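Got a structure for you, written out below as structure tokens; questions coming shortly.
In this view, the complex is presented without one of its protein chains, the others remaining in place.
What follows is chain A.
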Amino acid sequence: MASIRNHAEQHNTAVYRDYKKDRKVGEGAYAVVYLGTQLSTNKVVAIKKIKIGQFKDGLDMSAIREVKTLQELRHPNVIELMEVYFHKTNLNLVLEYLESDLEMIIKDKSIVFMPGDVKHWMLMTLRGLDHCHRNWILHRDMKPNNLLLGRDGQLKIADFGLARDFGDRNRQMTAQVVTRWYRAPELLFGAREYGFGVDIWAIGCIFAELLLRNPYLPGSTDMEQLDTMFRALGTPTEADWPSMDKLPNHIQFKQYPKTPLRLLFTAAPPDTLELLESMLIYDPNRRISAREALLHPYFYNKPRPTPLENLPKHVRDTPEVAKQKRKAEAMGA
């Protein structure tokens, strides 16, 4: 027993010594992300250092969830977990490094979007998500900022901190998942048992955002979120969504009329709107699945998805400018 433990510790030390953190690149809810180097190969990596959790055992459930999930999922559109090691009391996840995300691209106004670009991003997102769902993993935090983009144009779903293994009703799930703007109506109504539909709703919002270049349903409180949603898509009726009034936090809302999507998305072709609409169906049981979405005519119809190498890239600062910015930041801090 002792020898196994020793062996594991030695292995951990060896892994830890192989990585160097270069600088901080991002900070999330429970982690700091660094740009790092694998010394043995000189490969650029991202190191996600999980902040010490509130739990007595020192480790947050979400961290464990992320490790377990990523170890199980391997797919070109899911971020690759290369290694895991402990240092002091921190858990470090070594991930492949991706330099930009979909949020940066959406906000970068020097970039024009062609319909084929949107189609390819949607395709990659759905492929990754379909893989998660087929392995009984809900992501639960789909948003442009968690869809990372590699230099080759490949999109990878990242940030599995809120993901969970489900299909097992032993444990109840929490309704406090998914960044508000992308949160499905059943979650806003406090559902504790839900399905793959929560991720699909989020993807629907991302799809709309790609078409609009602006967030589709930006509510600033949960209440306002519902109001924004119902204004845009009409207030659901019992026929639209059976038993919705049984959900814990259901509240009666003003009856907004249903307006066709084409009034807002004026020139989007019918296949685009049809797919979007089927992702934004109130009743989660009727909402399209990732697999069905992939088989939707939208992906077969023209225009074709833009080839990977022609997808627009987020233009980073040149090395000189970046260095100066970091210097200025360090002075300010």
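Criterion: contacts are C-beta pairs under 8 Å (C-beta built on N, C-alpha and C of every residue); 3 or more make two chains touch, one makes a residue touch a chain; residues count from 1.
The criterion applied here is as follows: contacts and distances are computed from a predicted model.
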Chain left out of the displayed complex - its UniProt protein name, from "Putative methylase", "N-acetyltransferase domain-containing protein", "NEDD8-activating enzyme E1 regulatory subunit" or "RNA polymerase II transcription factor B subunit 3": "RNA polymerase II transcription factor B subunit 3"
Given A:His7, A:Arg74 or A:Lys327, the one touching the chain that is not displayed: A:Arg74
Contact with the hidden chain (one of A:Lys21, A:His87, A:Arg231 or A:Lys313): A:Lys313
Chain A residues touching the omitted chain (full complex): 71-77, 109-116, 123, 126-127, 130-131, 134-136, 151, 166-170, 184, 186, 191-198, 211-213, 241-244, 246-248, 265-269, 272, 283-285, 287, 291, 294-295, 299-300, 302-304, 310, 312-320
